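Let me give you the structure first, and then I'll get to my questions.
Here we show just some of the chains, and they stay where they sit in the whole.
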Amino acid sequence: MTDPIIRLSGIDKFYGDFQALYNVNAEIRTGEFFSLLGPSGCGKTTLLRTIAGFEDVSAGHVEIAGQSMDNVPANRRPTNMVFQSYAIFPHMSVAENVAYGLKARKMPKEQIKTAVEAALKQVGLAGYGDRASHAMSGGQRQRVALARALVLKPKVLLLDEPLSALDKKMREQMQSELRHLQRAVGITFILVTHDQEEALTMSDRIAVMFEGRIGQLASPQELYRRPVNREVAEFIGVMNFLNVSVTNGAGGTFDCEIAGLGKATIPAEQAPGGVDASVTAGVRPEMLTILSDENSRSEREASGIVQDVYYYGDMTYYDVQLDGVDHPVTISMRNTAGRTVLSRKDRARVGWGAESVLLLK
Amino acid sequence: MSGFAKWRRSEEASGWLLVSPTLVYSILLLAAPLAMVIALSFWTQDYLDLDKTFTLKNYIEAWSEPIYQTLMARSLKISAFVTALTILLAFPVAYYVSFYVPQKRKPLWIFLITIPFWTSYLMRIFLWKVILGYNGVVNGSLLGLGVIEQPLSFILYNQNAVVVTLAHAWVPFAILPIFVALEKIDRSLLEAAEDLGDGPLRRFIRVTLPLAMPGVVAATVIVFIPTIGDYVTPRLVGGPNGLMISNMIELQFKKANNAPLGAALALSAMFLVSVVSLVFVWMNRKYLVGQK
Amino acid sequence: QELVVLDWSGYEDEGFLQSYIEKHGGPPTYSFFGEEEEAFQKLRSGFKADVSHPCSQSVSKWHDAGLIEPIDPSKIDLWDEVNAEMKEAFKFDGEYYLIPSDWGTTALTYRSDMVDPAAMNTLEVFKDPKYGGRISLPDNVDDVYALAYLATGTQDWSKATDEDFAKANEWLRAVHPMVRAYWADGAELAQLLTSGEVIVAWAWNETPTTLAGEGVAVKANRETKEGSSTWFCGYVNLKDGPNDEALVYDFFNTWLSPETTQYIVNEWGYGSGNETQMASMGTETLNGVGLGEIDVPILAQIPMDQQLREKMIAEFEKIKAGF
Amino acid sequence: MKSGTWFKLYIGVFLIFLYAPALLLPVFAFNDSSIVSFPLKGFTLNWFNVLWETEALHTATKNSLLIAVSTAIIATSLGILAARASSRYKFRGQKAVMGFIMVPLVLPEIIVGVSLLVVILQMGFDLSLWTIVLGHVLICTPFCVAILSSAFLSLDQSLEEASFDLGRSKLATFWLVTMPLVLPGVVSAMLISFTISLDEFIIAFFLAGTEPTLPVYIWGQLRFPQKLPSLMALGTILLILSLTLLATAEYFRRRSARKTGIEDAGGFL
């Protein structure tokens, strides 16, 4: 199937007077790992719940696998959900939890047993079936919730911040497991998260939401490299913003004078939102380089003073105040072997390239 | 002595120190009476003289006399009915308040449920008689509506009346724990059940009810045990066949001058209700573990 | 010093105590009980009061329990006017123990608009299926056995034999299925009769008096062919009372005074133990409140053998429980 | 949606059931008959006059209020101690001790009454209002412990540590931080104790000295049918008073809840 598995058209959602979703349109492809990313309160959960059928839409339509979901209640939709709190039934064993949905379908006992065992094996919990569900750790509950949903072979699996309750190590491990699992089962996953790293590393495509609207829907690399506006650029990763005056806009390129850095000619594709008086220059920290020794050279160079040094072990982040700019830019450097870490107040030469500057509105 | 000084600052010592006033109070005013009742149950009384030689006579009498057996069985039965009715009445209300009432108005509803109990219990019982009586509110309305031609007589001065009156008296005590249990249910569990394919009814049976069981069990124990001890209600609305074991206990302690037998009956009754309650709790143990 | 009276609630009515209040500037201190047994248990547990107010059947038990002390008749001004039968009944070892203060009658009482008054001339109506489920008996051993003895032909229960007792029990057992409720207090009986839930009852004389005053068609017939009963209560002098004995006697004298007799008859519908004063009130008044002279047997609830009473208590409890 | 309607219907019926006796109170308080029974007669205010003139009833009411207030204060204090001990400290025998304190919850009151009487008199107390308070405190304390335990458990312990850390003594910490924050629980405990004590009469019978409580008095008055309607009047007044009191309490509770930012579901829990 190359058809979109889910088609959202013109979805509005009101809670009383408060509008939580504004005309949301999106198509989610069959088999992809799709993420809804956005700051708290932007409507991610609301959108997911309208897909699951827990919330009625105020306007617009949800279509799943080509069928309208108008008037189809949650318990008859071909979606299943993994809840943020896991929602493991505390009064049932692990196996009973996983069997829950199958029993609702009145599947014969024997078949249920086999299916449950297979599902538990899939999430790495083979043999845990008889455990009381409250005796499981956070990560294990997470897996039970996954197994419980996957065993029903839904067309779409919905995950509402499933990893936010886990500690960092466990979260990273589960991120990688989830990704592998999704590839293995081939089911469409829709993941809600407010953690951009999570979204970037896991997803095929991401919809970034702000205040009830989708700001940009694209692949991780595209989102990071070509954010359509300042809002997206700021939300995904770190972006340094510098004043810019565009002096010429002919021939598919723009001649710019960037505060603190200098002149550059920037191709139109690096100005995804077009150019006008409100535009600023955006540069990612890793696109700037501290030229630490005499030998290192760069296409273009600027200069400034180190304001702050953040040592992360593998990386060092510098806040460098470029000459002629009053707020510092952040520059990230990988602490490869032999590279020395600068200190506060040191003078720094900053290398950059025109290809790494975006013009954003 | 530094060992002692250290102990005094320890958690152990602080805990004991803090609990001791309440504990001493309970020991003075509860342990002593309890011990006395237990001792009394092994003595005998003939008219006014107390014979303090140890005997099991009272217990033998309490457990073998048909009248006590009947009263005991009847009391257990009435208490069980009261408990069942109370829970049946209370559950939907607790459910309504927990699931349908907006968060802000919940305390108000809890008020609403407790307010009628700020009138004297005796007056309430008395008024129940007015309600259930021959030309009382119920019969009056039913007659007026033409539903019945003769006033119903099975609603007062029998066990039904005892059950209704007691259920009324205890219903707030059942609503509160069930309400608390329902409040504690993570709403996403209910959504999960729906998401996994259950309709409202199956969801209720498979998830809501089991998770509310701790509240139901608490309510059951809270209602069942003290109901056995009530002698005022049966006497006032029970009629000839509505008397309970507590009336007999009262009688032994008062008119019949046989406090030892009364004590034995009381302890036997307490033993029975405790056993029944424990069995009930045990039967529901699977719902009580693992939930906080 | 304030006299401590352990009394039924309601008896603190100052109408009873005019001369006492005049003399001492105020009423005594009251402690109340709702049932004699509560008072008994409380006193036995060590509660201290000066006087109390048991009814006829409890006095000997209180005496046996060593709770009360003899009365000195010489300190009672109107001792000679007191009903002899009543005071003699409480003479233990030659000493008097009770000031008979109030008495009443217990009789067949019925809704005159709902039953045929003509049929109400025998206690057998209690057994009549016509009234099944519409009768009420007192939840009170003494009144109930008074009824049963009368119905089975025993008029003096202090002389009742085991056989008489057995007959009385049998009668009560036969009546038990007819009973709607055993009334525990006056308010309950009034409610039962007013609503028509009960149409025939064995009741104190105050009930028809009160209800008639309310316009409810309730009448009593003390002159059924088997007869009716009288009960009486009185004040006792408690041992180890905390206060001066003089106060106790002032209190006793007040109760026997003419004013108090007037008051209790007119306001409460009860009789007084002062026989002379009662007689002076006139037949009409007495008949009006149901305390007049009658021609049928009267079972006076005088003290009986405590062993027998214990048996009565146990038996009545069994009967009530359906055994 | 439909289940909602059914629910509302049931809740309506339930509330009628719940309020049935209370609603009849005023009916008979204004009924011009000394018999509390249907059919009704005329309207009268006479019973309020009777009530006004019955001195003993006033005394009984005052006694009851005094006892209820004292009970509420003492039981809550004892409850605070025990609840705090059980929720803040671990000590050997804790379960047994707490279980023992909770026993009165399941004891028939008549037994408590009779045996307390003996014990109290043997301890050398004379029966008085205070002996009733002793008994009531015993049966109210378990309720207070239950309510206050959950109040203490939901109090963030680090608040107390912060106060201590900022230089306050343990006692100052208790008054400045702990008490204000568990106040809703304290108020609930006091209200419950107050209610229980006000309505309790089996134990009060046995432990009353020369001053009766209201329920004890009422129990005695049942003998005299003509006294009942004025009791109904009294009940009506008390009901209205308690409604007002509750409404005020709720108002203040909400205000303080808003002030402390604590969302508590149900002030009574």
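Think of it as A, B, C and D in the order they're written, each chain with its own count starting at 1.
Throughout what follows, a contact is a pair of C-beta atoms (placed from the backbone, for glycine too) under 8 Å apart; a residue touches a chain by one contact, two chains touch by 3 or more.
Remember, predicted model here, so these are calculated numbers, not experimental data.
Summed over the whole structure, each shown chain label occurs as follows: A x2, B x1, C x1, D x1.
Assume only the chains that are shown with their structure count from here on.
Seen from the C-alpha centroid of subunit B, the farthest chain centroid is that of A.
When the interfaces B-D and C-D are ranked by C-beta pairs in contact, the top one is B-D.
The distance from the centre of subunit B to the centre of subunit D, each centre being the mean of the chain's C-alpha atoms, comes to 18 Å. Centres computed as Cα averages put subunit C at a distance of 37 Å from subunit D. A separation of 55 Å divides the Cα centre of subunit A from that of subunit B.
Among the residues of subunit C, those touching two or more other chains are numbered 38, 41, 184, 187-188, 191, 195. In subunit D, the residues touching two or more other chains are 36-38, 114, 118, 219, 222, 228. The set of touching chain pairs reads A-B, B-C, B-D, C-D, using the touch definition from the header. The touching residues of subunit B, counted against subunit C in their complex, run 47-48, 66-67, 70-71, 126, 129-130, 133-136, 151, 153, 156-157, 235-236, 239-241, 243, 248, 251, 253-257. Residues 52, 54, 73-76, 79-81, 83-85, 87, 89-91, 100-101, 104-105, 132-135, 148-149, 152 of subunit A are the ones that touch subunit B when the two sit in their complex. Interface of subunit B with subunit D (complex): residues 11-16, 18-19, 21-23, 25-26, 28-34, 36-37, 89, 92-93, 95-96, 100, 103, 106-108, 110-124, 126-128, 130-131, 133, 135-137, 140, 168, 171, 176, 179-180, 183, 200, 221-222, 225-226, 228-229, 231-232, 246, 249-250, 253, 259, 263, 266, 269-270, 273-274.
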